[in-house]
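A single protein chain has been omitted from the complex, and every remaining protein chain is retained in its original position.
After this line comes chain A, so read on.
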Amino acid sequence: MTGTATPEVISVRNVSKKYKDSLALDNVDLTLEGGKIYGLLGRNGAGKTTLMSVLTAQGFQTSGEVRVFGHRPYESDRVLGRICFIRESQKYPDDFTPAQAFKAASMFFAGWDQAFADRMVEEFQLPAKRRIKKLSRGQLSAVGVIIGLASRAEITFFDEPYLGLDAVARQIFYDRLVQDFAEHPRTIVLSSHLIDEVANLLEHVILIDKGRILVDEDAESIRGSAVTVVGPAALVGEFTAGRSVLHRETFASLASVTIDARLSARERAEAGELGLELAPVTLQQLIVRKTMAATGTDLSVGERDSDAELEATK
């Protein structure tokens, strides 16, 4: 939707990552184009951090091929120098202060903007001269956010950067991200499970669950890809018959059914004539429903038989 997308910067082919008894990445295929903000969404343990680790050569895949800027990132300072990935549990040398960590970052990231970093230190009210190991969780996250943004790396990964940040600090992060992205277009990969908060930032959504990619789609087209139909249970049932149901709730004689379908103008009109209400589905609802549908664990439904129906629609 941006029109500024450049050719692919990351390509992932058949990448799997096995741990002793689990598959953290299951045959992942992905292509990321430059100049976009990607949302890497998924539950805890879905494989988000593993995927980012493999992309930045901080971790290793068991099989498959990763290319960043057309090259293998592993042990390539040329490729690595153009990317930045601060882990959610990033470790810093014990005696370092945030100011010293920023000084180190200025040595390794060619695009480092110290003035920008200084401004964010003010905004996050970060005690830049205090030792990092004495910082609170939120302040620690702020250090990572500042390095990620001020490094202006061509591909920047943010791994759940909001942990411990208060609502104001999170808003500052989102604002600075959008603003700086507009001034210095680059590729951002933002992993998050606060989907509602980041929904408006994202241009492209990658949903990962149990190591598999469930969704890899433009954010705009995802938003219109599902709809919730609300009305008398019988009519709703008739209208949604034969469609892929993501979620179903009933209250007395009323039903609310989320279907994985893009309705045509004629279908919308038809729903209107039947007295059915069509409600948009937020990105968060959609992601939650899709993840649950994929795992077959729709726990929030009121009716037991909806599981069976869900199975039937597959």
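Quick note on the criterion: a contact is a pair of C-beta atoms (placed from the backbone, for glycine too) under 8 Å apart; a residue touches a chain by one contact, two chains touch by 3 or more; residues count from 1.
We adopt the following convention: contacts and distances are computed from a predicted model.
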| field | Chain left out of the displayed complex - its UniProt protein name, from "Phosphate-selective porin O and P", "Transglutaminase family protein", "Sarcosine oxidase subunit beta" or "ABC transporter permease" | value | "ABC transporter permease"
| note | The one of A:87, A:119 or A:223 in touch with the missing chain is A:87
| Option from A:9, A:153, A:169 or A:205 whose C-beta touches the chain left out | A:153
| message | Among A:11, A:58, A:244 or A:282, exactly one should touch the missing chain; which is it? | response | A:58
| Candidates A:105, A:145, A:219 or A:281 - the one touching the absent chain | A:105
| query | Contacts of chain A with the missing chain: which residues? | reply | 53, 56-60, 75-77, 80-87, 90-96, 100-101, 103-105, 107-109, 147, 153
